[in-house]
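Written below as structure tokens is the structure these notes are about.
As you look at this complex, bear in mind that one protein chain is not there, while each of the others sits in place.
A, B and C are the chain letters, set down in written order, and residue numbers restart from 1 in every chain.
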Amino acid sequence: MATPEPSSEQLLALYERMLLIRRMEERLRADAAAGNLPGAVHLYIGQEAIATGVCARLRETDMITSTHRGHGHFLAKGGDPQAMMAEIWGKRTGICKGMGGSMHVADFSKGILGANGIVGGGFAIATGAALASKLTHDERIAVAFFGDGAANQGVFMESLNVSSLWKLPLVLVCEHNQFSEFTPSADITSGEIADRARAFKIPTSVVDGNDVVAVWQAAGEAVERARRGEGPSFIEAKTYRIQGHLEAEDLFLQGGKYREKAEIEEWRKRDPVERVRQRLLSSGASEEKLKAIDARIGATVERAVEFAQASEVADPELAFDLMFVGQKA
Amino acid sequence: MATPEPSSEQLLALYERMLLIRRMEERLRADAAAGNLPGAVHLYIGQEAIATGVCARLRETDMITSTHRGHGHFLAKGGDPQAMMAEIWGKRTGICKGMGGSMHVADFSKGILGANGIVGGGFAIATGAALASKLTHDERIAVAFFGDGAANQGVFMESLNVSSLWKLPLVLVCEHNQFSEFTPSADITSGEIADRARAFKIPTSVVDGNDVVAVWQAAGEAVERARRGEGPSFIEAKTYRIQGHLEAEDLFLQGGKYREKAEIEEWRKRDPVERVRQRLLSSGASEEKLKAIDARIGATVERAVEFAQASEVADPELAFDLMFVGQKA
Amino acid sequence: MARKRYTHAINEALIEEMSRDPKVIVYGEDVELAIMGDTKGLLDKFGRERIRNTPICEATLTGMAVGAAAAGCRVVVHMMFSNFIYTGFDAIANQMAKLRLMTGGQAVMPITIIAAYGGGGSNAAQHSDSGYPVLVNLGGVNVAMPATPADAKGLLKTAIRGNNPTFFMEAIGRGGEQGEVPDGDFTIPFGKAATVREGKDVTIIAIGSMLKPALEAAKKLEASGIQAEVVDPRTLVPLDEEALVAAARKTGRVVVVDEARDRCSAASHIAAVLVDKAFKHLKAPVKRVTVPNVCMPYAPNAERRMIPDADRIARTASEIASA
Partner (left out) sequence: MARKRYTHAINEALIEEMSRDPKVIVYGEDVELAIMGDTKGLLDKFGRERIRNTPICEATLTGMAVGAAAAGCRVVVHMMFSNFIYTGFDAIANQMAKLRLMTGGQAVMPITIIAAYGGGGSNAAQHSDSGYPVLVNLGGVNVAMPATPADAKGLLKTAIRGNNPTFFMEAIGRGGEQGEVPDGDFTIPFGKAATVREGKDVTIIAIGSMLKPALEAAKKLEASGIQAEVVDPRTLVPLDEEALVAAARKTGRVVVVDEARDRCSAASHIAAVLVDKAFKHLKAPVKRVTVPNVCMPYAPNAERRMIPDADRIARTASEIASA
């Protein structure tokens, strides 16, 4: 298909968003190591091209569901870095008032229906959101991001069936990063995940998830198909988890081992951020321009951390008002 | 593949078993209409070839899981007609002591792990049974009977995945009778169910479920594959539900309609019992022989009903001993 | 006022609320031809966009409700039997009941889930559970227990108009029973118990399906000179602790009747609330009349043995009345 290439402005924008995700998480990594964060963080480092390439195709009113590894989706869909950082620090200025933390960052005003601590928890929520969009006849679509491990949950098949039957405006994006916690996907995944979608007559594409342009192109088609009312699409983006399943993974592994350092190094060479950067340079973008972006993002991250640190801790009593609308718990 | 035809003795045996199921259920139908049965019954009339053709390939030690429409599976796997009848009548002499009823007839001593009131409830149980067989290194295999509607439960996919990964001795038999309660399967089923199994690299065959020989042949291959340790197989048997979803369906429908009388009549022409009967006659079996079988089965059904009627009602206090092994509820 | 069947009252509430608000949708397995009766006629009135037969996939039906509600629908999901709540429990317990808090109050979930509970029809264990205690423990979902046609209509309207996930538990054995239902548009507030019968000697707190046998028991007790007060909590979440405590104080003798299994039942919780907040006024042990800790047998006589009836309630009440 003659899918257009992104313009150089678009490519720059993609780069900047990917870099924002990368730098935010590098900082989270440092703060996790320093013991500054109350809960666990699951980092998206190495997978930035997927959320960025897909969300670049979405409108603010479109909706996404995310996973336990959700910082990238949150930021790619336009979530506020400061509000996210404050949330992960457990502060009342956090996007979820400190009640959700890293695994639950959400901004409904931007269509971010939330990261999710339940593997596979997003499928049905995204399917329901797509159903509502269809019924309200606006042009909103829904996107479900999920991992290769989540594709083994039966609810995946249920959503394939329902969304295909009802021609829902849904895009299913499988981020195949080779692992489910410490288990190689091959050990727990029979056949090709894409074939599962094909069995339900859903248009499917498998792309290099470390190539933001490839993702951007596949997503463009899927999103347009959804907007035209032609039903769901499935995208499998092949990628690799560079960091541990969660930070401080070694504490859990206690010397156990599930992959080779060399493998990680191999994948570092395909770093999606670096790849756009090279592409930009070779397509004539100036070092200065990129430096300026780096600087801008560095400042954003700094501000986010300062904001989080300066904020007050969560208000425990608020929990009693947050269980129900207009009803005390 | 050159799968052998059943010998005339085998064909006679298949016929006799199918006829037993048919006559038992015709009697249940009458007793349901007469208000003699405490609970609802879901009849298997028109689908007898499937349970019979598959179970003829099994050993007594092999295990099956069944559905809410389970009388046929119970009888085909060698369950006792009297004990089944008494169960459905709610008597203490029932195979489940009157505690389970029609939707739960089971005989573990014959590998019948139970009819099941939860649609899709049998998948994981059969998968687990197959896992145990593999670990105990006996040659037992497990068969899961389920409907087309059950194939939309996510657990179906989960069992496909696990059984394929672990090469479990499992045969999945989908009885596609065109309906899920009052809903035509097409309205709620996207794509071909067999393609779902193919997506997990599971050998698949689609057969005429009203032709006991076709079922017997497909089952033979699947069962042998499982015994050889080569993993699961999937069989889709196309058939049709002649009776209502449950007896007294019209009470629920209150004038509503979900299929045409003509369609039912069309399928009556493909009656699986009548088809074997014709086949037997044309292959030289004598009318007398078949009459003798009819008579034998008529007597069996009578005895079963008399036994049920003569038996005492269930013992309520027993329930407190049946929740746990060696522990009062 | 007009006499209507319980199922009919539910059907009316659905029709009225769907007419009132185009954002209300209803889906579930076989809702079109109304396998449970209560969704009858909706398809003809509102069409296939808003009334949807779904595949059999409870895990997705409950989760879809969360997404559809978040995206602007008022969702009514019909789960058929309450046992199937267990099948769709993940999205209920991990999403529906928690998403609002986890998102700092961003998620608004106008969801009503209808499910029929209880025994009496020889449907056996997988179709006879009273599966609401597990919901009550979740914290994040409301639980409505209509005992009469009027309450069924009024509570369902409140549920559908509300902005919180609510389980509307249909008493399976009551579907065909008649009762007076107010004409026109009316709702019944959550968290307000009803004193169905006045009495000074003993208080019977009866939940949902148990109201009817409780009233029969009250009659029997009257015959033996015991005046029983009968109170119906109507919703378990929110729970009208004030009214229950007041009722307990009035007589000092309380029986709580619940068709759920005894352990960690709603009856247990209500008894616990009373011994905490009405202790000084209690004159006798707070008794629970519940289903024993077994699952429901199939045989009618065994089923009868397990489900609380007027005799058991009356016997228990007279024990403590004279204690």
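Simple rule for what comes next: a residue touches a chain if its C-beta (ideal position, glycine included) is under 8 Å from a C-beta of that chain, and two chains touch if they have at least 3 such contacts.
Keep in mind the model is a prediction, meaning the values are calculated, not measured.
A.B. asks: Which shown chains does the chain we cannot see touch?
C.D. replies: Computed over the complete complex, the missing chain touches A, B, C.
A.B. asks: Of the residues B:V41, B:M63 or B:A151, which one touches the chain left out of the display?
C.D. replies: B:M63
A.B. asks: Which of A:P6, A:G46 or A:G120 sits in contact with the chain that's absent?
C.D. replies: Of all options in A:P6, A:G46 or A:G120, contact with the hidden chain holds for A:G120.
A.B. asks: Which listed residue, C:R161, C:R249 or C:H269, touches the chain dropped from view?
C.D. replies: Of the candidates C:R161, C:R249 or C:H269, C:H269 is in touch with the missing chain.
A.B. asks: Please pick, from A:T183, A:S286 or A:Q309, the residue that touches the omitted chain in the full complex.
C.D. replies: A:T183
A.B. asks: Where the complex has a chain not shown, which of B:P4, B:G35, B:G284 or B:G326 is the residue touching it?
C.D. replies: The single option touching the absent chain is B:G326.
A.B. asks: With the missing chain put back, one of A:G53, A:G90, A:G111 or A:G128 would touch it. Which one?
C.D. replies: Hidden-chain contact among the options goes to A:G90.
A.B. asks: Since one chain has been left out of the picture, which residues of subunit A touch it in the full complex?
C.D. replies: 38-40, 90-91, 96, 98-101, 103-104, 116-121, 149-150, 152-154, 180-183, 187-189, 252-254, 256, 258, 313-320, 322-323, 329
A.B. asks: Against the chain that's been left off, what residues of subunit B make contact? List them.
C.D. replies: Given the touch definition above, subunit B has residues 63, 65, 94-100, 104, 106-109, 113-114, 116-118, 121, 123-133, 135-136, 140, 142, 154-155, 158-159, 161-162, 165-166, 319, 321-327, 329 touching the missing chain.
A.B. asks: What does the interface between subunit C and the hidden chain look like in terms of residue numbers?
C.D. replies: Residues of subunit C in touch with the missing chain: 58-59, 83, 86-87, 89-90, 92-94, 97-98, 101-102, 124-126, 129, 131, 133-134, 136-140, 237, 239, 260-261, 263-269, 271-277, 279, 282, 284-288, 293-295, 297-298.
Criterion: only the chains that are shown with their structure count from here on.
A.B. asks: From the centre of subunit A, which chain's CA centre is farthest?
C.D. replies: So the chain farthest away from subunit A turns out to be B.
A.B. asks: When the centre of a chain is set as the mean of its C-alpha atoms, what distance in Å lies between subunit B and subunit C?
C.D. replies: For subunit B versus subunit C, the centre distance works out to 36 Å.
A.B. asks: Measuring from the mean C-alpha position of subunit A to the mean C-alpha position of subunit C, what distance in angstrom results?
C.D. replies: So the centre of subunit A lies 40 Å away from the centre of subunit C.
A.B. asks: Mind pulling the subunit C residues that touch 2 or more other chains?
C.D. replies: 54-55, 57, 59-60
A.B. asks: Provide the list of subunit B residues touching at least two other chains, using ranges where the numbers run on.
C.D. replies: Within subunit B, the residues that touch at least two other chains are 152-154, 187-189.
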